[in-house]
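Here the complex is missing one protein chain, while the rest keep their positions.
Take a look at chain A:
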Amino acid sequence: MNKPLRRIAIFCGLLVLTLLLRDNYLQYVRADKLKDDPNNRRVTIARYATPRGDIIVSGGDPITGSTLTSKTGLNDLKYKRTYKNGPMWAPVTGYASQAFGATQLESIEDGILTGDDDRLFFRKTLDMITGKEQQGGNVVTTLNAAAQKAAYDGLKQRGGKGAVVALDPSTGKILALASYPSYDPSSFAGNTNDDAAAWKKLQKKYNPNDPMLNRALRETYPPGSTFKVVTAAAALENGKYTSADEKTDSPLPWTMPGTTTQLKNEGNIPCENATMRVALQYSCNTVFGKIGADLGNDKMLAEAKKFGFDAEQFTPVRSSASVFSDDMNQSQTALSSIGQYNTAATPLQMAMVASAVANDGKLMKPYMVDSLQSSNLDPVATTKPEELSRPLSPKNAQILQDMMQTVVEKGTGTRAKIDGVTVGGKTGTAQHGVENSENPYAWFISYAKLSDGSSPVAVAVVIEDESANRDDISGGGLAAPIAKNVMEAVIDSKK
């Protein structure tokens, strides 16, 4: 009987060996993959095991914090995120919630904020050896607290939905990024029933205002007349017209090519064969529609792309791509060239348009993270300004600046005037809805230029005002004052 016994012994040995091999596979070969699986709750537990690093605005004030989670209940997460002025900064920070995960900067820079990032390896090892709790690093943003406040307060006062983006034209730094209505990420940072209720209330399903939508980066609107700046740039760059004061070939009334439809202007304005300066000042649809139709889809698209259309921007938070279509006939191109038809732009995109003009034709890549710091404030990484493209030659940029300044001097944008500062801008009122049944969007894009020739700020403001009377809505009335306040805030903080 002993021979089969020995074989059974070998068989049992093989069983144990199989288990050992499996365990080695599980706990050695696959260990890291299992350990770092985002669905593995331990990842979340580790994320909140130590106080998170902070997100800081330019100037040094943190807009986030961490607090000990209350010990009651079954919470296995030690710290909870807090936010200062949550609704104002939410489009910048995003949220880090124990129950609902993290987005935007909180998610993108999670490694730095938790201290797990490899760039903090030395620090982490030092803390481990000295027995200190792991500490997260900080994310220093480019945002200007005063400009952000002006932007958010302006939108809040207005009351409707809207967004503001302000850029530093010479670097691409994002100075303000506001969206309204907004949400307080503190309200659902934990994982209690209250947090769940607050979260539920913010979802689009239960809140038609969709407060969690980051309108500044993720919503595209028809840009309306503000797009005429791009069309004017295309006319100058393609040599169709070479100065602001050259008479254009613009019949009135003008029937769009290939159709029997006449393109209408808003009111009785002097658009027949108007110069581009006058056409921009009065916002002539016929002049810029015809320029677009004459240049054609390809040339218009090429210019729009140079301004950043048709591409997502990573600031590093991703923005939606703005749209200028590529398969349009002449009449569709004409409509698109005055910011209607399929044309759609994010507020960030239109701020980029204004900033490129203000920066003498050079478009800088927009960014909001200035630097990353370790917990003892040593810089870990710094963002360098980067040129994205050159939509305009310096000469043409100056012509366009001249035209936009006329708009603010004596055109539709007079409400953005600032004493002692040169302001250039463009209003826009974009129609939307079936047969334009819904309230139009009010746009304003502008930049400020100081006496030394430098331009510290470019802004885009959009308002979807459902409460206002349709006729009242025009970029000049609703959006320009907000843009003015934001520009003033930036200029004041420079002094």
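Convention: a contact is a pair of C-beta atoms (placed from the backbone, for glycine too) under 8 Å apart; a residue touches a chain by one contact, two chains touch by 3 or more; residues count from 1.
Here is the rule we use: contacts and distances are computed from a predicted model.
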Among "Iron (III)-transport system permease HitB", "PepSY domain-containing protein", "Cytochrome c-type biogenesis protein" or "FtsW/RodA/SpoVE family cell cycle protein", find the name that the UniProt record gives to the complex chain excluded from display. "FtsW/RodA/SpoVE family cell cycle protein"
So one chain is hidden, and I want to know which residue out of A:Leu34, A:Ala311 or A:Ala381 touches that hidden chain in the complete assembly. A:Leu34
Filtering A:Leu15, A:Leu126, A:Ala197 or A:Leu377 for touch with the omitted chain leaves A:Leu15
Residues on chain A that touch the omitted chain in the whole complex? 1-9, 11-13, 15-16, 18-20, 22-24, 26-28, 30-35, 37, 39-42, 45, 74, 76
